[in-house]
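The complex appears here minus one protein chain, its other protein chains still in place.
Here the chain labels run A, B and C in written order, and each chain numbers its own residues starting at 1.
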Amino acid sequence: MQLSRDDLKEAYRRMRTIRAFEERVKIAFESGQIPGFVHLYVGQEAAAVGVCLHLSDADAIGSTHRGHGHCIAKGCDIAGMMLEIFGRQGGLCGGKGGSMHIADLAKGMLGANAIVGGNPPLVIGAALTAKTKRTGAVAVSFLGDGASNQGTTFEAMNMAVVLKLPVVFVIENNGYGEGTGVSYAVGAHDIAARAAAFGMPAHKVDGTDLFAVHEAAGDAVRAAREGRGPSTLELHCPRFHGHFLGDPQAYRSAEELQTVRQHDPLSLFRIKVTESRLLDSHQLDAIDAEIEAMIDRAAAAAASAPFPSPSDLIKDVYVSY
Amino acid sequence: MQLSRDDLKEAYRRMRTIRAFEERVKIAFESGQIPGFVHLYVGQEAAAVGVCLHLSDADAIGSTHRGHGHCIAKGCDIAGMMLEIFGRQGGLCGGKGGSMHIADLAKGMLGANAIVGGNPPLVIGAALTAKTKRTGAVAVSFLGDGASNQGTTFEAMNMAVVLKLPVVFVIENNGYGEGTGVSYAVGAHDIAARAAAFGMPAHKVDGTDLFAVHEAAGDAVRAAREGRGPSTLELHCPRFHGHFLGDPQAYRSAEELQTVRQHDPLSLFRIKVTESRLLDSHQLDAIDAEIEAMIDRAAAAAASAPFPSPSDLIKDVYVSY
Amino acid sequence: MAKKTYRQAINEALRQEMARDADVVIIGEDVAGGQGGSAGVLDAYGGVMGVTKGLVGMFGPERVIDTPISESAIIGMAVGAANTGLRPVAELMFVDFLGVCFDQLFNQAAKVRYMFGGKAKTPMVMRSMIGAGLCAAAQHSQTLHPIFTHVPGLKVVMPSGAYDAKGLLIEAIRDDDPVIFLEHKALYEQIEEVPDEPYMIPFGEANIILDGGDVTVVALSNMVHVALAAARSVAKDGVRAEVIDPRTTSPLDEDTILESVAKTGRLVIVDESPPRCSLAADIAALAVTKAFRDLKAPVEMITAPHTPVPFAPSLERLYIPGADAVTQAVRRVLQS
Partner (left out) sequence: MAKKTYRQAINEALRQEMARDADVVIIGEDVAGGQGGSAGVLDAYGGVMGVTKGLVGMFGPERVIDTPISESAIIGMAVGAANTGLRPVAELMFVDFLGVCFDQLFNQAAKVRYMFGGKAKTPMVMRSMIGAGLCAAAQHSQTLHPIFTHVPGLKVVMPSGAYDAKGLLIEAIRDDDPVIFLEHKALYEQIEEVPDEPYMIPFGEANIILDGGDVTVVALSNMVHVALAAARSVAKDGVRAEVIDPRTTSPLDEDTILESVAKTGRLVIVDESPPRCSLAADIAALAVTKAFRDLKAPVEMITAPHTPVPFAPSLERLYIPGADAVTQAVRRVLQS
């Protein structure tokens, strides 16, 4: 599937939004404006965006504790996200979810999930809805290399194959689950092969290359949409930062941290599209500036928004009780 | 590894004991002497015995709801088992466990387990003990094709590979999990290949052929004992009876049930050893008679033994409380 | 109106709701049965206790969905499907299997609505089988309703008879929150008059099964029958026990219990689970926090002991709270 110039701009816009959002969140967290735990998506932008470019609001995704990128790629409102992460009124979840529980079901974003391996069973449920109601929608489970060792993930994979559900498992292999390397935690050293053994196509892709991700995801999403069942993509996309904000990363060598920066998905994209003259630097710079301003506004609004009011505490536990 | 004449007699003795035990249990259940649920091991005798011939009391096995065969193959006391299944005093678990919870830790039998997929995590624990204490022992997880879809099983497999534990996963593929065929429930249609993708040797073996099982298990147990880590055996061994006693088996065709009986592991064994003149029919018949008498005694004793006394109800919840 | 078993009543509720609403699907192990079998037939089981028998024939395998033995995937799939537009009825064959899928219930189903600020709903039912009495031993005989009741975001339903089972299940399926529907395995043959047409019994409305002014006896599920036996027994001595079946533990109809205690001043709770942090304790706590001045005697909790469920019939009988123990408790609170 070819990407038009507009597609490329959109792809860049989403990746840049994620990057700018995360960098702002980092500053806000470090200055004490954001409570709780925060896990940054920086370095993995091409993964979420390359996949979500194939999806509409009718399609569903499930996300993880490292979920800001997936939200943005899926079209969640930036101001609402920022408010949520700051724990304020008007946040996407009214300030009751926070960074690890942002959701926007209207956008097909089923939620970040603070349980590692928590989303694959939920996502196959969204796929079951699509299959049962014949909506033509697909469902995508984003998960980490660490989550690929959780029993819930394996069960969901087998179930998806058995019921031939329209689902794509996107495993973002960023090298680590917290401070434990994937080469230790995945006994077979091959996540895609393990998924393939469950009976579905599974491919390894450079997750820092928007074009590669976009192409592989296109095939997988198409297969799902056409009723050919699930597939898995293992995307290699090292994270730039620590596991959570505050992680000193003693487990990573200086060399590794340096190499990682050389695979910046945004820089790689910029080089590709400018060298091939699909877009020029001015266009990209203009997007950067526009996004920077949007993020500024979102962060400023979040910092000055009121906190949820006491009456919110006991609201929305049930629809009715 | 060659089987001596004594080994062969022992193998036959154990298989025959299982068969005779189960047939007696069936009669006792159908006449109302045994309460609860009972799952017969008939048809799978060569699996438990072929594996356990390689094990001593120091080695551990974990079993399932269909556990009588594993117990007998591992050397549990027949009289104690029968008492237990009848729910009587003197049973291996004092009558508090029943068919689905027979255990004898002194024999390395860690317990039947009524949770499908319950034992693999426990068995890797026994393997961890062996590894940590350098005892040279191995641990074997017996599980069904149905259990091979449980997340706990997958987690245990990966963990065993990561920690290079001395463990063997023996998946007895008897074609069904309750009334659901393995061709439906295992999306990939290949249990061994799925295990192999976790990073260990995995082989399919005819589980009705004692010799084939014995040979494959020998390799796997040796690898574990020598510190080369886990492996998996997928043994094909259809069950003769229903899932539990009382199951009308509407899901199995008459043809299938007939074919199954043609792969009776005991008959196959008898033919092989007599045709090759390793043992003669008289020897085998003598074993049959001896076992029949033993089972008679066990069943009679169980039927007339007292039930546990009221004071047992609150005993042995804790070591101390 | 015909006499129907608890099993038939549940089956009928499922059938009528599936006929009424195409979004209702059933998910579980052998809920049809026979998938992948050599006989090539479905409905080989209809659930391990035959509760869903016949439904696959009516609604097909796309709505009566057999699954591998993967409870986290089963329950999670139901949750995700409920979040996106279906109304799944998932079956956890025995409630004892909760341990392999608890996360999908207590961290996902129960919490999504709150965590997402009210922007999601999870209209699913998890049917499961509870209770001792069949010598199914420690891992197939638990009730576990206190665990569900503890979790904010779940609703918990425990029908004690066929009539309630049908009405509560239809209510559960139409409810927009995740509902845990607990069927007692000793009750499947229980028979009551059950209307043929669909009807709903609201949650949080206790059923006063027997009116009485001397002592309040609260019991749920199979224990209702134990409480009734005890009530009949003390009636011979002229004691009029009020037997209350709350029917749902979450929400709990506190008012009906408190009104009864205001009248009787005496409270006995019969509960099949072990006592610690149990529903019996919960109701005793309700009385002492909200009806202290009404109480004339210590509250009595008749529960299972703090032990796993034993296998041997001689022990299992002692494990399950019996009518004698309840009778004695009633006598004690009356003498006190």
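Everything below uses one rule, namely that a contact is a pair of C-beta atoms (placed from the backbone, for glycine too) under 8 Å apart; a residue touches a chain by one contact, two chains touch by 3 or more.
This one's a predicted model, so the numbers in the text were calculated from it and none came from an experiment.
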Which displayed chains the unshown chain touches: A, B, C
Candidates C:Gly57, C:Gly85, C:Gly118 or C:Pro152 - the one touching the absent chain: C:Pro152
Touching the absent chain when the full complex is considered, from B:Glu22, B:Glu45 or B:Glu155: B:Glu155
Option from B:Gly67, B:Gly111 or B:Pro166 whose C-beta touches the chain left out: B:Gly111
Residues in chain B touching the chain absent from view: 60, 62, 91-97, 101, 103-106, 110-111, 113, 115, 118, 120-133, 139, 151-152, 155-156, 158-159, 162-163, 315-321
Absent-chain interface as seen on chain A, which is shown: 35-37, 87-88, 93, 95-98, 100-101, 113-118, 146-147, 149-152, 176-187, 249-253, 255-256, 307-310, 312-314, 317
Contacts of chain C with the absent chain, listed as residue ranges: 72, 96-107, 110-111, 114-115, 137-139, 146-147, 149-153, 250, 252, 273-274, 276-282, 284-285, 287-290, 292-293, 295, 297-301, 305-308, 310-311
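Here is the rule we go by: only the chains that are shown with their structure count from here on.
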Contact graph of the chains (line, ring, star, complete, other): complete
Most distant chain from chain B by Cα centroid: A
Where chain B and chain C are represented by their mean Cα positions, the distance between them in whole Å: 35
Distance from the mean Cα position of chain B to that of chain A, given in whole angstrom: 45
Residue numbers of chain C (touch at least two other chains): 67-68, 70, 72-73
Touching two or more other chains - residue numbers and ranges from chain B: 149-152, 184-187
